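Here it is: the structure, laid out below.
Excluded from the complex is one protein chain; the other protein chains are retained at their positions.
Right after this comes subunit A.
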Amino acid sequence: MITDAHSAETSDQTDDAELIRRSWDDPALFAALFDRHAPHLHRYVTRRLGDALSDDIVADTFLAAFRRRKGYDVTRRDARPWLYGIAANLIGKHRRTEVRCYRALARVGVDAVAETYAERVEARVSAAAAHRALAGALAKLSTGDREVLLLIAWADLSYEEVADALGIAVGTVRSRLHRARKQTRTALGGVDPTAFKEELGRG
């Protein structure tokens, strides 16, 4: 998706740091960073908040990143932690929406977030029991613990990258993740969740 004029300069070999540095003088190059990272960032945001909010959050993330590009630490070759960190703040503004959806899923088995992206959703299908339990656990995590857990599980960031993204120590990432996983496991019953299911005939 990058324009021909810039394709040579922004080939796969150019790392993010280099791209950002060059965008100081040539702002149009910043669009190449978008092409590289917007798809997975968009998916991550959609997974947390639903399809309706993700366009705005992704746009705002990149606009904020663009404005701050001169403060970017160019020793960090991969910009993903930086971008996810900016997005985390924007996602955080919708915390109530996010938690309300997890809670609704846990209670009644309807995933309002899934409804926003599915092509044809049988709107109120009952979700898998394990996902309901999981959603219940996610609703109860503290904001910071949930952020760490989902960056690890859904954004595929390493501990160091999560620390970088959220501006916290790696030790803090570990302890938050530990706490979050402990609570999640408890909610899942500490056993194979497929064992929760028990098929019964109608009537």
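Everything that follows uses one rule, which is that a contact is a pair of C-beta atoms (placed from the backbone, for glycine too) under 8 Å apart; a residue touches a chain by one contact, two chains touch by 3 or more; residues count from 1.
Here is the rule we go by: contacts and distances are computed from a predicted model.
Participant: Determine which name in "ABC transporter permease", "Leucine-binding protein domain-containing protein", "CU044_5270 family protein" or "Ger(X)C family spore germination protein" the UniProt entry assigns to the undisplayed chain of the complex.
Facilitator: Not shown, but named in UniProt as "CU044_5270 family protein".
Participant: Touching residues of subunit A against the unshown chain: what are they?
Facilitator: Against the missing chain, subunit A presents residues 1, 27-28, 30-31, 34-35, 38-40, 42-43, 46-47, 50-53, 55-56, 58-59, 62-63, 66, 96-97, 101, 103-104, 106-118, 122-126, 128-136, 140, 149-150, 152-154, 181, 184-185, 188-189, 192-194, 196-203.
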